[in-house]
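The complex appears here minus one protein chain, its other protein chains still in place.
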Amino acid sequence: MALSARNQLRGTVKSIVLGSVMAEVVVDVAGFEVVAAITRHSVEALHLKAGDEVAAVIKATEVMIMK
Amino acid sequence: MALSARNQLRGTVKSIVLGSVMAEVVVDVAGFEVVAAITRHSVEALHLKAGDEVAAVIKATEVMIMK
Amino acid sequence: MALSARNQLRGTVKSIVLGSVMAEVVVDVAGFEVVAAITRHSVEALHLKAGDEVAAVIKATEVMIMK
Amino acid sequence: MALSARNQLRGTVKSIVLGSVMAEVVVDVAGFEVVAAITRHSVEALHLKAGDEVAAVIKATEVMIMK
Amino acid sequence: MALSARNQLRGTVKSIVLGSVMAEVVVDVAGFEVVAAITRHSVEALHLKAGDEVAAVIKATEVMIMK
Partner (left out) sequence: MALSARNQLRGTVKSIVLGSVMAEVVVDVAGFEVVAAITRHSVEALHLKAGDEVAAVIKATEVMIMK
């Protein structure tokens, strides 16, 4: 299945910090870091761990431009 | 000033499509495209145009992980 | 592939309104309507049309509670 | 008062997990689960508990389509 | 009913620009402007017009800090 989200950046999970509700996942994308704050439940449901091949997915309406 | 948003990806504006309220800005970041849907007013206020050096800025809570 | 977004509601596309940059997609999910504002480009890339079987996907951090 | 958010799904609170800052609220909506990550403070301010009749509220710009 | 969104800033609608799908609503809140990009449909459903007493509502997870 395909997702409408315009930004899907492939990379590798570098580190994960688990809180009780939220988790922070750092993904290495072509040498720079992309950080995701998702629920801890999602980390567990996807069995996410350092080294996993993933994509960081971002809806276009969530992206700002700094100039 | 520094912004709390964890993701600030530097790149170059590749194209802009203007609607009456919204605008779509495509940024080339290290060879891949990042797409932003921002207000037309912001495009005009920043005088955004193709070729501009910018950063695509994304709050960590807006990033999902696909595995 | 699996997505970290916790909410994935299956339904059928009921109607689509296209703007120049954005589009509004109404999905019938078990008899009630879910409305998505996505880019027109995504509607075209997914070849979305009324009657399509889809899922409305929502990150948990975007859901509020009204009581 | 009425809210501009297009998606207001009525249901019943099924479970709540409290973290120190965030909380996860699962709502049963017509037999399927909708998950919200809101602040712990909001859970306390609304006196949310399992069994409460609520609505899960989502702005249309936060909804993606998967096909 | 009460909403979990932590930020509810009362003000007066100053101007509205309608696109085909989206609309931009500027609200005067205690002398400064808050801008909302909502669907055109919501503007029509709420019969929003300049001069209306409203609240600009923002979920805490959508607020960033610049220092």
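The chains carry the letters A, B, C, D and E, assigned in the order they are written, with residues numbered from 1 in each.
The rule we apply is simple: contacts are C-beta pairs under 8 Å (C-beta built on N, C-alpha and C of every residue); 3 or more make two chains touch, one makes a residue touch a chain.
On a predicted model such as this, the values are computed, not experimentally measured, just so you know.
J.: Can you list the shown chains that the omitted chain is in contact with?
T.: A, B, D, E
J.: One chain is left out of this view; which of A:M1, A:V17 or A:A45 touches it in the full complex?
T.: Of the candidates A:M1, A:V17 or A:A45, A:V17 is in touch with the missing chain.
J.: Under the stated touch rule, tell me which residues of chain E contact the chain that is not displayed.
T.: Contact residues on chain E toward the absent chain are 3, 5-9, 13, 24-25, 27, 30-32, 34-38, 42, 46, 48, 52-67.
J.: List the residues of chain B that touch the chain left out of this view.
T.: Answer for chain B: residues 1-6, 36-39, 41-43, 45-46, 55, 57, 59-61 touch the chain left out.
J.: Where does chain A touch the missing chain, residue by residue?
T.: Residues 17-24, 35, 37, 61-62, 64-67 of chain A touch the chain absent from view.
By our rule, only the chains that are shown with their structure count from here on.
J.: Shared touching chains for chain A and chain C?
T.: Neighbours common to chain A and chain C are B, D.
J.: With residue numbers as the basis of comparison, which of the pairs A-C, C-E or D-E duplicates the interface of B-E in over half of its contact pairs?
T.: The same interface as B-E is formed by C-E.
J.: Centre-to-centre on C-alpha atoms, which chain is most distant from chain E?
T.: Farthest from chain E by mean C-alpha position: A.
J.: Based only on mean CA positions, could you tell me how far chain A sits from chain B in angstrom?
T.: Whole-Å distance between the two chain centres: 18.
J.: Among the residues of chain C, which are close enough to touch at least two other chains?
T.: 1-6, 19-22, 24, 35-39, 41-42, 46, 55, 57, 59-62, 64-67
J.: Among line, ring, star, complete and other, which best matches the way these chains touch?
T.: other
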